[in-house]
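Only one structure is covered here, and it is reproduced in the block below.
Every protein chain of the complex appears in place save one, which is left out.
Which chain is which? They are A, B and C, in the order written, and residues in each are numbered from 1.
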Amino acid sequence: MTDSALLLLQAAADSTHAYGEFPVIGARAFVWITAEVHLMFAAFVLGVPMFAVVTEAIGIFGGDERYDRLSKEFTRLLLVAYSATAIWGAMLVFGLSTLYPRFWAYLTTIFAPSMWLYAALFFIESFTLYLYYYGWDRWKKGRAKLGHWTLGILLNVWGTIVMFIANAWLTYMMSPPRDITPTTDPTTIKLWHAIANATWMPINVHRVIANVVFGGAIVGAYASYRFLAARTDEERAHYDWMGYVGNFIAMSALIVLPFAGYWLGREIYQYDQSMGITMMGGFMSWLWVIQAFLIAVLFLTGNYYLWIGMGRIPGAERFRPYTKYLLIVLVLGAIVWGTPHTMIADSKELAAMGGSHHPFLGALGVMSAKNTAVNLMILTTFLSFLLYRRANTRPVVPWARTGTIIQGAMFAVAAGVVLFYGIRGYFVEAIVRIGFSVYQVLAVLSCIVFVTLIDILMTRGAQSLGAIRWGKMPPRSQYALFILAVTFTWLMGLMGFARSGIRQYWHVWQVMQDTSKYAATPALGYASKMISLCVLIFLSLVAFVFWLGGLAEKSTFVAGEGEQGARHVGH
Amino acid sequence: MISGLLLLALRAAPFPSPHSPFPAQDTTKGKAVYVKWCAGCHGDGGAGDGPAAAYMLPRPRNFTGGLYKIRTTASGQLPTDADLARAIDDGLPGSAMPGWRGRLSNAERRNVMAYIKTFSSFFADTSQHVVPLKFSSAPSGGTSANAVKVGREFYDSIGCRKCHGDQGRGDGASAPTLKDDADFPIFAADLHQNWRFRGGGSVEDIYRRLRTGLDGTPMPSFADLIDQKFLTDEELWRLAQYVRSLSPPAPPEVRDVVHAPQIPGTVPVSPDDSAWARVTRYWFPLVGQVIHQSRWFAPAVSGVWVQAVHDGKTLALRVSWDDRTESPDTAWLKFEQRILETVAGDDSAPPLKAEPWPDELAIQFPRRLPEGSGEMERPYFLMGAATDPVYQWRWTSRPRRALAGLGRGIERFDTLAGAPAGEAIYEHGEWRLVLTRALATPDTANEVQLEAGRAIPMAFFAWDGSSGEHGSRMAVSTWYFLALDRATPPGVFISPVVAMLVTLGLGLVVVRRAQRRGAARSGV
Amino acid sequence: MSPRLPPAIRRYAEHPFWQAVGIVLIAYIVVVWVVPILPGSAIVPKSVVLQYMVTVLVGVLIYVSDNEERWRRFKEPIQAVLIEPRLKAVRAAALAGLTALVGLAAYGQVKTTVAAPPNLRSIHPAPPAEITFRGKTIALTGLENPLRQHPDSLSSYLAEGKRVYYQNCLPCHGDHLDGQGHFGPGFNPLPANFQDNGTIAQLTESFVFWRVAKGGPGLPREGTPWNSAMPVWEDFLTEREIWSVILFLYEQTGWKPRTWETEAGKGETGKGKGDD
Partner (left out) sequence: MWATNAKIVGIVLGTLALYTLIANKIPQVQSEVPQALTLGANVTPEQLVAAGQKVYTGIGGCTTCHGLGERAPNLLTDEKGQGPIGARCGKREPGKTCKQYLYESLDNPTAFVVSGYQPIMPVMTKQLSPAQVWSVIAFLESQGGAVDVSASDIPASSPTSTTSPGGGGGGGTAFAGGSTDPKVIIQAAGCLACHKLEGQGQVIAPDLTHVGSRRDAESIRKKILDPASSVTKGYEKLAGIMPKSFGTMMNAAQLEALAQYLAAHK
């Protein structure tokens, strides 16, 4: 750029203080909380529209009006959630520009045009949302309905672009292009060059999927609350069903999330080996033990919900005896998945083990075992879904038996591939072993895809074994949905800490150093308290949003209740 | 497991035939194993001269002579295959030889044993019949006072004390003259540490060593004394039982924390105060300083026994350790010189000259107690660093005094004004030292303030001057901990009671509710 | 359960409550007593036992409660103990036992015990991108063992590495390279076990070079620098000696060093999960 701009920038940098201070909690905690809560709301307002559009489509093309109502019910919640997102986003920008002025100036120098675009898109997005919600009843039939649905899609497109732009800023902080050094004049950095950095796309993909998971989980929690608070059987049936749909979407997306995580982690390694090692083996290594624990909770709770749910499906009795074997696989998987490689032990135990690696169980602490465990857990969860889906139906196609056998064979092959490479991983060198995880993942993914395809074809026009008794769920299943939602949210906070923390004392990795008193990335204990606090703030606000939504809705729900309840059973 | 049973069976009932009880030994395969795992110490040609050999005392076995210390055969004879197998499988405690069971497969160990035998032509001579001795079994009453007394009589009468010393700590008058057949200096065994006996520390093992002798060393076989009717087989057993009685019943277990009980009155300042008999002893192993330049591979002090008490104001630490000499001792100068010549150190270091160094002991603490209860950050365990010094007590035997100071790395010790009181006694190969200091001192910046109820990091260093140890040539330990116990405050008993009351109350409420519900249900 | 069982036992074996109790007990026995006696195994640290038992307990609770009928039957004995008049003694005992247990646990929490802090070890601290070795800057990222570029001389390098190992590393890392040398037990943390698949098998040679050259004092703070007794080998060994001893470590243990990923291998995804 021009010399004058350069001089101006220099003058600005020299005259501003690098850091501000926030009373009581400190600058970092303020930015942490605002960023985290903003991000959670952002995930919510990105995840829920996806949910809404999908359910509306099911309503339109499947002809089931329940889905349309569900879709609208959630769009209403979005209205308030949007303002919450905007408020927290404004607080974050305010915090960054006053507490980290020099860093913020640096970012704006590079990203200013994209920030304007961001703001503009946010306007358009809000506008689309209003149109979408308030036009619901007007454009209800025929072509107009399709047009309305297109609005929903547009809403998602804007939202996704907005997220991609914001992701560019934070991935630039994490992985600025290699040719940018501390002495690079920020005005000379090309915008697109900065945006298209190494981790931008992996983060984009990871976040899109995670938002679906998150939206589904929050919807599930909402439904479970309404279920527990329901006064009539009809209401209960409706929210039982909604909780199921929410959980279904969350769990399906969760199954593919680890693969996006693999990609992101790999890009980080590729970008900077030492950053990768800091992430997996350095001061953050214990973080993954917590992550493992949370993921184990997710798998166990998600499956638990499905298995209880089988109680309300006529025909599920056929499969119920098998759930205990699935449970055994899951528990063993959770045990392997959670086995630490470096164990916490006292000196006597250490002496007996000959180090902090257990001579026998240590084998479960390495990558081969973990990959195998998690892949098997994913397969098992998928099988749970399949059984659940199949429970109510008896296929009528002539090749049903063959199809089932093929499906079974596919599971066996996938599990076999996972186990084979898992065990073989112990006998090959590290670099080959890393490649094995690809085969395991491919086996699981292709099993999921093909089995689902076969299943869809096979259950066409299948005979129902009786009406699903929606609403006939014990309360503990609903509490499980709550645990899922809290765990997802907490996990999101934890992964946010991991992603942000691996930069350590850099605002922009190896370009701009954090010289504030908060330069040291805190230990996990402190981080967990912050995460819990953020989750609490977020959930309280979400509860408030839901309560507002409930205020407006009460009168309308009762009216349609009678006929709706009757139709629920037909699913 | 199975091979262990097999071995046990073999040892219980040795084969009287020269034929190997271990079939299918393949010396070609054995050679591969030997080259990979053994040659580093024992040398490619089996002469005990591998690259590591110069750093070891005792030296790795030279296989070419066919001379073995640990056998079940008569003095001067070749060992049986079982003897060799035992050394390979279980290793030789107190030396660098590890046990290879679990590290190499059974076949590999048998093959390498066969290969080792090819180094010496004696094994090839099949006319030599390797026959294990027939050993009697131990007479009963081995631990009785009488048995020990009989054993002790023969300990004196057959000359054990000449080398092993009056109390068996290897401090006998002839000890400084000892060398093995290869002219390397050799220590008379410290009979108080049976877990370091090469051939095992049980009464049976000791008895067998007395019968067979340790070939190649000054330790003779006493079998001929039985033949000469100087003593009976049973009396030899009694001797073995006496030797065994010198060591603790079980090898000491290393515990991390030395607990110092709070005692009424004042702390004992004398090492032989009877109060010490009632205080638990803790064993801490020491190893050679092989970390900092001018390394030392042959530490003479293998560990220290530590006891601690406090009276609320003063801490008394009693450290006792086995040391063959009250250094400086000119009688040992020649021996010291031989050790310095035998054990290699750093390649760049100039040749060492024996000097009359004193014995020393250092106890180290951090300057300040580490904060937090979690993972405690401590200074560098090897006497701190320039920027992060440690607080040390150093005691020397000549001049006989204790100092306190700051260690800033191994080479720098800055003396502080306040020193702990030190009182030491040397007796028959053992130092007993008591160091006392007030728990709180005025110099809080440099001197550790000892607080009750905290884990206080503590480490030990020892030098035996007569073994050539001085400066960085010493025995070191890692960080351990000292805990000053305090009387349990009453609050400790209140909260459990409260917790129990709450639990009981809740339990009763649950029961009551369940019963009310049950009654309601049955009422319907 | 097997129909052969006598009815009295069958009643228990088929009852979810007793099944749950049985599974937890068996799991405990397996973890605490069976695992240690497996060949080459050792006792399981208490922290891991706790972790396993919690997982099993959660699994068992899921098992008994994912089915209405089973859940009801599971609760039966508990209900019975709570209300049945004939089980008054059991009720009282359970209540007393629970109370005592809580009291004991509370006492265990508050009583003053001084224990050594936990021994932790970060096996793979993050390496710096470059280090100074005797004043010379060596970039670690992407660095391979330079000696491997001379395959003809490899055997002589290996011989040199073997000599270096036996003269320097042996007292701690041991004849079998398993961290059990005769000086090993004197240190804390125990010397690294190269035979373990979690140490050098997971690392690039440049990482090993860094650890050997800089030793314990050169560990970053996350690597518990106040503990490791690893010497600063750049004070003793030349660059070539260190590279050759690294060659020897891999040769002797049979592990292959982790190599730097090449562009060709970029299509493969994956990274370590967990804490390895």
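One rule holds in what follows: a contact is a pair of C-beta atoms (placed from the backbone, for glycine too) under 8 Å apart; a residue touches a chain by one contact, two chains touch by 3 or more.
It should be emphasised that the depicted structure is a prediction, and the values quoted were computed from it without experimental measurement.
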- Task: Identify the residue among A:W32, A:Y106 or A:F436 that touches the chain left out of the display.
- Result: A:Y106
- Message: For review purposes, identify every residue of subunit B that touches the missing chain, sorted by number.
- Response: 374-375, 386-387, 408
- Message: Under the stated touch rule, tell me which residues of subunit A contact the chain that is not displayed.
- Response: 3, 6-7, 9-10, 13-14, 18, 102-103, 105-106, 181-186, 225, 228-229, 278, 282-283, 286, 289-290, 293-294, 344, 475, 479, 482-483, 486-487, 490, 501, 504-505, 507-508, 511-515, 519-525, 527-529, 531-532, 535-536, 539
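Here is the rule we go by: only the chains that are shown with their structure count from here on.
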- Calculate how many whole Å lie between the centre of subunit B and the centre of subunit C, each centre taken as the average of the chain's C-alpha atoms. 28
- Task: Averaging only over C-alpha atoms, locate the centres of subunit A and subunit B and give their separation in whole Å.
- Result: 57
- For subunit B, which residues are shared contacts with two or more other chains? 254, 256
- Going through subunit C residue by residue, note those that touch at least 2 other chains and give them in order. 40, 115-116, 118, 120, 178, 180, 185, 188
- Task: Flag every residue of subunit C that touches subunit B in the complex, lowest number first.
- Result: 39-40, 79, 82-83, 91, 95, 98-100, 102-107, 109-112, 114-118, 120, 162-163, 165-167, 170-172, 174-176, 178, 180-183, 185-188, 215-217, 224-227, 229-231, 235-236, 252
- Which subunit C residues qualify as touching subunit A in the complex? 35, 38, 40-48, 51-52, 55-56, 58-59, 62-63, 65-68, 71, 115-116, 118-129, 141, 178-180, 185, 188-190, 192-193, 196-198, 201-203, 220, 222, 255-261, 265-266, 268-276
- Note on the structure: Seen from subunit B, its contact residues with subunit C in the complex are 1, 36-37, 40-41, 50-52, 54-55, 95-96, 98, 100, 102-103, 254, 256-257, 259, 285-288, 290-293, 297, 344, 346, 373-382, 385, 453-455, 476-481, 483, 485-486, 488-489, 491-493, 495-500, 503-504, 507-508, 510-511, 514-515, 518-519
